[in-house]
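Worksheet: the structure to be examined is printed underneath.
Not every chain is included here, but those present sit where they belong.
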């Protein structure tokens, strides 16, 4: 089986939060809400979170492309929180803005104009991150 | 045909609103917005609301399990307002927190990680209701 390992990040989550107000608000809200989830200590939820984490490790595919795949899936399924998460993760792994835009274009063409309001908000985050 | 009847609630909507700020905000907003819908008096909308109401009555299945089914459907289809509604209804019918979490787990596994942001917000409501 393909060996899996943690990816190497170019930026920490803290650096991202310092650079972008949109990212900071997203990260702070997620942290606050995850406290309730952590305290509940639900076994299946923890296992799902663990499985989710393992999906994006370095493997047969570089982690950065899997984060962009997560971004495409999130944009097609139209989840702003998920889009923010994968845009930030991709940024932290050194993905360029042009690469992020091309991934979003795949989501736009597959998912249609219903993706546009999410694309607009994603571009606001991209603008702050790549300023 | 199976006889249908109104379920017996353990808590009133008012009691729920007093216990949880998240629930109160949801209930107040829904009440305010429903006034526009009521005033419009659209026949098909009223019939749909009526059909919707009848779906969750006591019947072949206990009302509490149907509210949890509504919760699973809402979480899979990723509608925060609908999740709030069914979490509150389930709570009012005496569903335990452990039961609510298991229903949400079904939605998480069927619907995938895209459900997680909604799960986080649902847990914030669960934490207030079952404090």
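As written, the chain order gives the labels A and B, with residue 1 at the start of each chain.
Here is the rule we go by: contacts are C-beta pairs under 8 Å (C-beta built on N, C-alpha and C of every residue); 3 or more make two chains touch, one makes a residue touch a chain.
Just so it is clear, the model here is predicted, and its values are computed rather than measured.
J.: In total, how many copies belong to the whole complex of which 2 are placed?
T.: Full complex, one repeated sequence, 6 copies overall.
Methods note: only the chains that are shown with their structure count from here on.
J.: In steps of 5 degrees, what rotation angle do you get fitting chain A onto chain B on the CA atoms?
T.: For the C-alpha superposition of chain A onto chain B, the angle is 120 degrees.
J.: What is the distance in Å between the mean C-alpha positions of chain A and chain B?
T.: About 29 Å, centre to centre.
J.: In their shared complex, at which residues does chain B touch chain A?
T.: Residue list for chain B touching chain A: 78, 101, 105, 108-109, 113-114, 116-117, 119-121, 123-124, 126-127.
J.: Which positions of chain A touch chain B when the two form their complex?
T.: 30, 33-34, 36-37, 39-40, 42, 44-45, 48-49, 52, 73-74, 77, 79, 81-82
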